[in-house]
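Note that one protein chain is taken out, while the other chains of the complex remain in position.
Residue numbering begins at 1 within each chain, and the chains themselves are lettered A and B in the order written.
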Amino acid sequence: MSGLIVSDLSISHGAISAVKNLSFSVDQGQLAAIIGSNGAGKTTLLRALSGLIPVAGGGATWKGQTLLGRKAEDLVRAGIVHVSEGKSVIPELNVKENLALGGIWRKDKKDVAAATEEVFELFPRLRERIEQSADTLSGGERQMLAIGRALIARPELLLLDEPSLGLAPLIIDQIFTAINQLRHRLGLTVVLVEQNAMSALKIADIGIIINVGSLVTSGPSKELLADANLRAAYLGY
Amino acid sequence: MRKSKALSALTFLALGLALLGLSNFVDELRVYQGAQIGVYIIAISSIILLTGYSGQISLGHGALMAIGGYSAVLSFTYWHLPVLLAFTVGALSSALAGFILGMAAARLSGPYLAGTTLALAVGLPSLANQFHILGGEQGLSFDIGEAPKWIADKTVGEFTQYKWFFWITVLCTLVTMWFIKNLLQSRYGRTWKAVRGNPSAAALSGINVGRSKVLAFTVSSALAGLAGALLAMLLGLVAPMAFTLTLSFTIVTGAVLAGVTNLAGSIVGALVLVVIPELTDAVATHLGGSQKITANLPGLITSVLLILTVIFAPNGPQLHKRMRASKKESSNTIK
Partner (left out) sequence: MLILDTLLIGLSSGAIYALMALALVLVWRSTRVVNFAQAGQAILSTYIGYEVMNRTHSYWISIPFAIIAGGAIAAFIDAVIMRALAKRSHKGSVAEIAPVIATLGMLGLIRSLTGAIWGNEYLQYTSPVSGKGYLIGGHTIPFSPQNTVIVVGALLVMGVFAVIFKFTNLGLALRAASFQPEISRLAGIRVDRIRTIGWAFAGSAGAVAGALVTPTSYLSPNSLDLLLVSGFVAAVIGGLDSLIGAVLGGLILGVGFAFILQYIGTSVTFSAAFIILIVVLFVRPRGILGSKVGRRDA
């Protein structure tokens, strides 16, 4: 079933072209890892898909409906939720308030409460820190909080930007395990942007490798992991 | 290079003579308004230098004008200095105040600088009530006397007081413009542009950003001081009422309307400030509007112009056009 389809997408920063004629697709319920080095255009791509920046050309649809030209806040309400780079929490607010923010606009308050409870079950640490201000949290806890807030919006498509950035290996494992559990349990479609190629491809169904804004290759993640050339050139080990 | 400099000097000279000649053929009111335009040109240039070239904002230049005005009048009255020398004293005093303010300003960013200079504009004129020598609310009168005989005798018709004001203002304005033009082409001018464009890059390339900003503030203040002294001459007095917050706002408005990055625009800005009240007066009288409306129409129109300019052509009409042109060019080359 067609989920996310990106076709011939180009994005530019002023005169500089950040993403060039990129095409790929992610089926519903799949977890896609977008791999590439720093400056490959991964973050730019996610920002365009979630409505934060305009594109220069091409198309992007989710379940047949375009994502382009819509406001970020409206896309969230349509189930496309982006957890941006760098532990996207609001440090001035406490854990409870950060989580509440994800559901303010939702009419079904019962379900917001239920979703919040699920988040606490997934990340028990957040419950322990509920009154704590977000800037006192560790990097891993912030990432949990950011993902937790996204879940309260009951997303269908989750866009995750570098959840492993700056975290210790043990924490990275925890986060990735949680992401993997989530998508199986909730039937989420996940687009995971990562520099940490190994961890990402291990849980992903498909991998999409981009370099300097262009597609290098895409395919089932097992095949990508098995390709010695790719491993040497892009996966960094 | 030297040739073009000589040529531009000649242009300035010719312009001056033409203006002075012109003063013989128009009526008194126009001569006076001509002098007003000259004062505004200098004041607006001081803002353009500060904001357009050095990227700092001041809502308190009215206060710096007051310092220039009071210093000129005091030195004229008590030291019996010749007028032009008194004006120089005015400019230098403002420069000193501007230097001190600039030191503070270099540490402050946009909103804080705007608020601090605003507080200065509100606070400073009230000092006049504090010191007896400043004459309180009534202020001090300033009568520069009539033109010397050797000038008056050589011109056509009667050499009126206003014509003398006009001549002095034209002289000061031309000298100021000449000075700024050369300053902007000098090392300092280029430094300001570099700092305005990208402060961190400028700092990395060895420019002392703080010093550059303080210098811009000092020079700008000197110009404001000169404008204040000239304004005092035109009004025949210095008083707190002459240097209100409105004056500070007016010259910022003039600078924005002129296009804050365009020195030549100061002429347009000054013209607008003097012509709009004239026009609205005529319109209001014609339509028989009440005094309330006549008195407030100019402010209304300049404010609307200011808002529209800042939304639709924030860098001034000229630069806006240029930026659009260069944008087109760059997008063409990409394709």
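Note that a residue touches a chain if its C-beta (ideal position, glycine included) is under 8 Å from a C-beta of that chain, and two chains touch if they have at least 3 such contacts.
Fair warning: this is a prediction, and the values are worked out from it, not measured in the lab.
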Worksheet item: Among B:15, B:84 or B:104, which residue is in contact with the omitted chain in the full complex?
Response: B:104
Response to the item:
Contact with the hidden chain, among A:89, A:115 or A:157, goes to A:89
Fill in: Contact partner of the left-out chain, one of B:114, B:175 or B:271
B:114
Worksheet item: In the complete assembly, which of B:33, B:51 or B:71 touches the absent chain?
Response: B:51
Item to complete: Go through chain B and note every residue touching the omitted chain.
Response: 51-52, 55, 57, 59, 104, 107-112, 114-116, 118-120, 122-124, 126-127, 129-130, 196-197, 245, 249, 252-253, 256, 260-261, 291-293, 295-300, 302-304, 306-307, 310-312, 314-315, 319, 323
Response to the item:
Had the left-out chain been drawn, it would touch chain A at residues 50, 52, 71-73, 76-77, 81-84, 88-93, 97, 100-102, 104-105, 149, 153
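Here is the rule we go by: only the chains that are shown with their structure count from here on.
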Fill in: chain A and chain B: spacing of chain centres that average the CA atoms, whole Å
55
